[in-house]
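All protein chains of the complex are present and in place, except for one that has been dropped.
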Amino acid sequence: MNLTLKVWRQSGPDDEGKLVRYQIEDVSPDMSFLEMLDVLNERLILAGDDPVAFDHDCREGICGMCSMMIDGVAHGPQKNTTTCQLHMRHYNDGDTIVIEPWRARPFPVVKDLVVDRSAFDRIIQAGGFISVPAGSAPDAHATPVPKLDADDAFDAATCIGCGACVAACPNGSASLFTAAKITHLGLLPQGQPERGSRARAMVEQMDEEGFGGCTNTGECTAVCPKGIPLDTIARMNSDYLRASRKSG
Amino acid sequence: MAVSGAVLVFFLVAHMAGNLKIFAGAESFNGYAAWLREVGYPLLPHRGLLTLLEAGLVVAIGAHMWSAIVLTRRAAHARPVKYAAKVKSRANGYATRTMRWGGVIIFFFVIYHLLDMTFGVTNPEGHDATPFARMVAGFEPARWYITVFYVISVVMVGLHLRHGLWSALQTLGVARRYPVLKASAAVVSGLLTIGFLVVPLAITFGVVK
Partner (left out) sequence: MNYRLGEPIKDTKAPEGPIEDRWEKRKFSARLVNPANKRKINVIVVGTGLAGGSAAATLGELGYKVKSFCYQDSPRRAHSIAAQGGINAAKNYRGDGDSIYRLFYDTVKGGDFRARESNVYRLAQVSVNIIDQAVAQGVPFAREYGGLLDTRSFGGAQVSRTFYARGQTGQQLLLGAYSALERQIAAGTVEMHTRHEMLELIISDGRARGVVVRDMVSGEVETHLADAVVLATGGYGNVFFLSTNAKGCNTTAIWRAHQKGAVFANPCYTQIHPTCIPVSGDYQSKLTLMSESLRNDGRVWVPVKGGDTRPVAEIPEDERDYYLERIYPAFGNLVPRDIASRAAKNICDEGRGVGPGGLGVYLDFADAIGRLGRDAVEKKYGNLFEMYERITGEDPYTQPMRIYPAVHYTMGGLWVDYDLQSSVPGLFVIGEANFSDHGANRLGASALMQGLADGYFVLPTTIGDYLADAHKFGAPDDTAVAEAEIAVRNRIDKLLSVNGTRTADSFHRELGKLMWDYCGMERTEEGLRKALERIPELRAEFWRDVKVSGVNEELNQALERAGRVADFFDLAELMCLDALHRTESCGGHFRAESQDADGEALRDDEAFAYVAAWESTPDGPVLHKEDLEYEYVKMTQRSYK
């Protein structure tokens, strides 16, 4: 099939950036979306042009590096799917596809489709951990964990940190990302000692980074490749409010 | 947002219950209006509790609007560069997407509503008539367009509630079991909408005269 791509090109953080149109021919329906861009890039390199910079690594939907807004939808049209797992059979000959980077103030564009998501790392630094130095752990069976809690914790823990939630949120909020970690650790007995301080510190860091506020639109969970549920945000709010009440 | 919204929800429930008294006849309705002004007297001054409640409402509305403005500004700040492609909503929720503009429309509706029913400025019966008379006059069949305006606005309020109700619980951190919660929010906001709509419709269609 033949396609028209409109790709966001921006040489650096200070550049204005604009959409640039490319024609691409003979796209196989079995190609992944990124392989289609590889083909475009090979052509650009040979022509001496700058290839389109985009983040990607594992290409199997787990590292969370790929990050494209495709026709106004984070990670494109297929539900629960990262950009790298999206295949071209979802498109038809003659389609025009608009590809943009994630848009949020805390995710500044580095180049083209590459953005800086270090804000997420700083949210984790604020408290997304259980303080347990190597070698100090008790036996793994010392504390049984109810299976349902472990399963819910796992569901929240599957977050890949791609940032689609922020990209899709009309408010540019990072609540789902932050809540996923707070929920994961807050549901486990090991996470209890730091539960309150963790929620406070992470929420405050999230606000400090400049993410928007949550208005519970649910756009985040709808585009989340791992389908992190919305109740994680309720848990985050609950933990945050309780911790704030306690320490004033 | 959630706390001020909750205050307003309680007000709406009471307001609707009061409205429905119109079906019990003019005396009952007017009596209720008078009682509201005299409740607690002589322990409280005339209109004492009502003024207090009104003040509370104004504060709640103010807080609600202020929160909305803060959230909107934060959202604008968080996304300085907009997407070039039209962003497609993946979550299903017309109610959710209309919260902001819906809120603004509701605000203008409330102003008109106060001018109409409370201060009687735009009401054919004027300020000095009984509440019952003002109500009946306001929605008389000839003024069907006012009723249409009310219907649209109240439906807007219903939509606002549909998202607002469960969203408030979510913000307060007590939301769980979403299918049940969202269905309940839909039922409650539906009942409130119907409760508010039957009175003007009954008047316009001549059931209450």
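Per-chain numbering from 1; labels A and B assigned in written order.
Please note the rule applied: contacts are C-beta pairs under 8 Å (C-beta built on N, C-alpha and C of every residue); 3 or more make two chains touch, one makes a residue touch a chain.
Remember, predicted model here, so these are calculated numbers, not experimental data.
*Asks:* Which of the displayed chains are touched by the chain that has been omitted?
*Replies:* Taking every chain of the complex into account, the missing one touches A.
*Asks:* With respect to the chain omitted from the figure, which of A:P51, A:G72 or A:G210 is a touching residue?
*Replies:* A:P51
*Asks:* Which residue, A:W8, A:Y91 or A:F120, contacts the hidden chain when the whole complex is considered?
*Replies:* A:F120
*Asks:* Looking at the full complex, which residue from A:K6, A:H75 or A:H184 touches the chain that isn't shown here?
*Replies:* A:H184
*Asks:* In the whole complex, what residues of subunit A lie against the chain that is missing from view?
*Replies:* Interface with the chain not displayed, on the subunit A side: 11-12, 28-32, 34-36, 38-39, 41-42, 44-46, 48-51, 53, 55-65, 78, 81, 85, 87, 89, 110-111, 114, 116-118, 120-121, 124-126, 128-141, 144-147, 150-151, 153-154, 157-158, 160-161, 184-185, 188, 190-191.
Everything that follows uses one rule, which is that only the chains that are shown with their structure count from here on.
*Asks:* Could you tell me the distance, in whole angstrom, between the mean C-alpha positions of subunit A and subunit B?
*Replies:* Distance between chain centres: 38 Å.
*Asks:* Within the complex, which stretch of subunit A touches subunit B?
*Replies:* Its residues touching subunit B are 6, 8, 19, 69, 71-73, 79, 98, 100, 103-106, 168, 170-173, 210-219, 221-223, 230-231, 233-242.
*Asks:* Enumerate the contact residues on subunit B facing subunit A in the complex.
*Replies:* Its residues touching subunit A are 1, 70-71, 74-75, 77-91, 93, 96-97, 99, 163, 166-167, 169-176, 178.
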